[in-house]
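The complex is shown incomplete by one protein chain, all other protein chains being positioned as in the whole.
Labels run A and B following the written order; every chain starts at residue 1.
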Amino acid sequence: MTVLSPRTLAEACSAAASNPNADLLAGGTDLMVEVNSGHRRPTDVISLGAIAELREWSIGEDRITIGAGVTFAKIASGELATAAPALAMAARTVGSPQIRNAATLGGNLGTGSPAGDSLPVLAALNASVVLTSVHGQREIPLSEFCVGPKRTDRQPGELITAVRIDRLNGPQEFCKLGTRQAMVISVVSVAVVADTSSTSVRVGLGAVGPVPLRAPEAEAFAAEAINWSGQTSVDTETCRRFAELVRDAARPIDDHRSTAEYRRHATGVLAARALRRIFP
Amino acid sequence: MSDLVSYRLNVNGQDRTVADGRLGESLLYVLRERLGLAGAKNACEQGECGSCSVMVDDELVCSCLVLAASAEGRDIRTIESLAPEGELSYVQQAFVDAGAVQCGFCTPGLIVSVHDLLERQPDATDIEVREALSGNLCRCTGYGRILEAVRIAAAERLADGSESRA
Partner (left out) sequence: MSSPTITRTGSSHRIGESAPRPDGIPKARGEFAFSSDLWAERMLWGATLRSPHPSARILSIDISAALAMPGVATVLTAEDVPGLSSFGLEHADQPVLASDVVRYQGEAIALVAADHPDTARKAVAAIRVEYETMAPLSDPRIALDATPIHPEGNLVRHLVIRHGDLDVEGEVQVEGSYEIGMQDQAFLGPESGMAIPTEDGGVELMISTQWLHVDRDQVAACLDLPVDKVHLTLAGVGGAFGAREDVSMQVHLCMLALRTGRPVKMVYSREESFFGHVHRHPAQLWYRHHADRNGRIVKVECRLLFDGGAYRSSSAAVIANAACFSMGPYLVPNAHVDATVVRTNNPTCGAMRGFGAVQTCFAHEAQMDKLADALGMDRIELRLLNALEPGHELITGQVITGTAPVAEVIRTLAAHPLPPAPDSITDSRLLPGGTGRTTDYSDVKRGIGFAVGFKNLCFSEGFDDFSTARVRVDGGIATVKCACAEVGQGFVTLAQQITTEILGVERVDLAPADTSIGSAGSTSASRQTWMSGGAVHAAATAVRDTLIARVARDEGVDITVLELVDGVVRSLDGTINISIVELTTAEPVEEEIEFHHAPTDELDENGQGNAHVSFAFSAHRAVTDVDPELGLVRLVDIATSQEVGRVLNPLQLTGQLEGGTAQGIGLALMEEIIVDESRVRNPSFTDYLIPTMLDLPDLQIAAIIEEPEPGAPFGAKGVGEAPTISSTPAVVAALRNATGLALTRVPVRPEHIALSADHLDD
């Protein structure tokens, strides 16, 4: 029974290599729920909170690198919010202020819940996940990282160390629907981001599939429909068609939080609104 | 291999030893059941109610979601640290005066959250207060007197800004 608190990434990788079945503890906001309920009894824990490298970020010309240990409170404001506004909008909806102070981007990925609030934005921003172990580092697209509900491609001994996302020129929007004004699990969430440089629109969907989804047909349609050089306002018909195509990309289920039918409907409505907001 | 872990925690400025704890124990459990600090409350133990709010390294967090054994070396502050024996902090006083306390189970967590809020944002508007406290559930009050207590405490803090605070 141990709690290891490595202070460097190298130490952490060694610890993970020698305890491949250890529970990795970041913000604790998912792991401790399982522990408190008795569903998980950790024997070895590697606490990642003391590793300064994981709490750093850098904003490059084309890509933003965010350390896995950066909390949602940090993402929700400041320069990260300016560089990735949709991610900041999503970060603001993660749990409560208490949760946002503790919960990390890496943790959200590690849990890999379909309702994870950051995931649809990461999908829209072409995120890649950096995994590090004693054997080195690999960087894989989010679509390869998320393999199913709460299932990821992280291998024993590997740590999620960073996330890289596109830095775009253009407006971004994120909408999350739940049945309370705050502190609510997502019923549907939709991210729509535009890039004027590449004249592209990208869509990420949360809680309407086993993994975060994109809407390629809707994205292609919007890229085509938008007059990138001149007046960027979108008309009602474009929004309607875009909504339809996004809705078709959703693969929702019925559960105690909502119905598949409503989720599909709301996906389209939110997509249209997001598009309307970014091209008013 | 022992099933138990021993470690030290810095709680309210004091070095406390936790001897023979279980690895999975939350900071909330250890505060309440091992260190005799029962002010933080156990209402949901999944971070959905804020009743167990404490400060760890100057961040407001749910102590139920902190693995106690991982909090070694961190500065932990609880409701018990807000005012000396027999006294009330200005936020505690405002809660009493405003009628923000009914059953009182959410009260310590809320008071810790309000201290944190007013330290960071002394001039928070009503809607900002509501968002900042949306992680603290109360079932008795409907929050009306709680918001009033925050207004009173904020005014008191601004009027009395030069003095050091409990």
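Keep this in mind: a contact is a pair of C-beta atoms (placed from the backbone, for glycine too) under 8 Å apart; a residue touches a chain by one contact, two chains touch by 3 or more.
Since the model is a prediction, treat every value here as computed from it, not as a measurement.
*Asks:* Pick from B:Val30, B:Leu137 or B:Ile152: which residue touches the chain that isn't shown?
*Replies:* Hidden-chain contact among the options goes to B:Leu137.
*Asks:* In the full complex, which residues of chain A touch the absent chain?
*Replies:* Here the touching residues of chain A are 36-38, 41, 89, 92-93, 173-185, 187, 189, 256-259, 261-262, 265-266, 269-270, 273, 277.
*Asks:* If you put the missing chain back, which residues of chain B would it touch?
*Replies:* 22, 24, 32-33, 36, 38-46, 48-49, 51, 78-80, 82-83, 88, 92-93, 95-97, 99, 101-108, 111, 127, 129-131, 133-147
Here, only the chains that are shown with their structure count from here on.
*Asks:* Taking the complex as given, what residues does chain A use to touch chain B?
*Replies:* Within the complex, chain A contacts chain B at residues 1-3, 5, 25, 27-29, 31-33, 35-37, 40-43, 45, 47, 49, 73, 95-99, 101-102, 181-183.
*Asks:* Using the touch definition from the top, list the residues of chain B that touch chain A in their complex.
*Replies:* 1-5, 7, 23-24, 26, 45-48, 50, 53, 59-62, 64-67, 69-70, 72, 113, 131-132, 134-136
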